[in-house]
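One chain of protein is taken out of this complex; the other chains stay put.
Showing chain A:
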Amino acid sequence: MFYRLSGVYHSSLISDSRMFKVPADRNLAVFLLLIGLAAPFILPSLYLNSYILPWLIWTAAALGLNLVTGWAGQLHLGYAAVMAVGAYSAIHTVRLGVPWEIALIIGGLAASVIGSLFAFAALRVKGLYLALTTLAMQFVMDWVLTHSPTISGGSHASLQAPTLALLGQQITSDAGYYYVALGWCVLVTIFMLNLKRTGLGRALVAVREKDFAAAILGVNSFYYKILAFAASSFIAGVSGALLVATFYFLAAPEQFSVNVSIQVLAMVIVGGLGSIIGSYFGVALILLVPGLVNGLVVTASEELGMQVNVETLAHIPNAVYGALIVIILMIEPLGLGKLYGNIRDYLMTWPFDQLRK
């Protein structure tokens, strides 16, 4: 609004490589971060911990998937399995008496190792075949989890997560959980923003766009694909562990089943491949809209005095939510992130863009 690009000139290469080149964007980010920090004092803890907290953790997870699918362009249908590896290894490590900080890192590394192992096998193939191979990985992981009592505690069993403790502090309050989630989400976001402006991000995009041209420039595409899988699996592992530690409190194989993999992929695609802000929107849509629509339908039917039976009631939100995804992808195939980008770019030059035309 009011030509926010005016007066923005970068006079050094350092300032030109900032995370947010436009001051308006930077101010918005700082503002949002402040709101994020203040949220426990503003929002009731019900909203905080049943909506905002999972949103943040899933956003971190979705950003991890975005790294491999959006940046490196590798379709990954076994993401939930990688999260499961992280979650279970972190919990077992804590149960052995290791502090949570280290356990989280171990969980991430374990996920990273398993994720890249699968990538090794999977990267001999491309495109749809890769999708299928990663899907197979998901099923293998599901099977391993349900059939090995030492990991999951047996089929249909769930594993109690030990109380989260970071930096010597036991974290049991709602606000505490929320801050842990926020912290992790911010860390991952910063990593992704850095990725956008470094050689690693460029190399990954190069591999995605044209691997032969990337090779000519000296980019070893196999190495970078593995690197993308490893980094994304690390994020997945820690996110999975935090999800169990701060939200589910129990680890069960169903939490990381194939539906979840597809759901995360949907978050990334609806949000926009390769878009950071898009992942936030995508997760919000997939995670929060069903509940929202459900509430709306219930209120609406009560207001109108209609008798809607329970079964119909259960299906309407799903239909609306499915339709919403289709509509969004029809309006903007590049997802919500691109939609936001369009609006932002319009407002960036408003009202003077009209003068140029």
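Operating definition for what follows: a residue touches a chain if its C-beta (ideal position, glycine included) is under 8 Å from a C-beta of that chain, and two chains touch if they have at least 3 such contacts; residues count from 1.
We adopt the following convention: contacts and distances are computed from a predicted model.
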item: Per UniProt record, name of the chain withheld from view ["Amino acid/amide ABC transporter ATP-binding protein 1, HAAT family", "Imidazole glycerol phosphate synthase subunit HisH", "Anti-sigma F factor" or "Sulfate transport system permease protein CysT"]; value: "Amino acid/amide ABC transporter ATP-binding protein 1, HAAT family"
item: Given A:I42, A:L128, A:L167 or A:I216, the one touching the chain that is not displayed; value: A:I216
item: Residue among A:N27, A:T163 or A:N194 that touches the chain left out of view; value: A:N194
item: Residue ranges of chain A at the interface with the undisplayed chain; value: 13-14, 16-17, 191, 194-195, 197-203, 205-206, 209-210, 212-221, 227, 230-231, 274
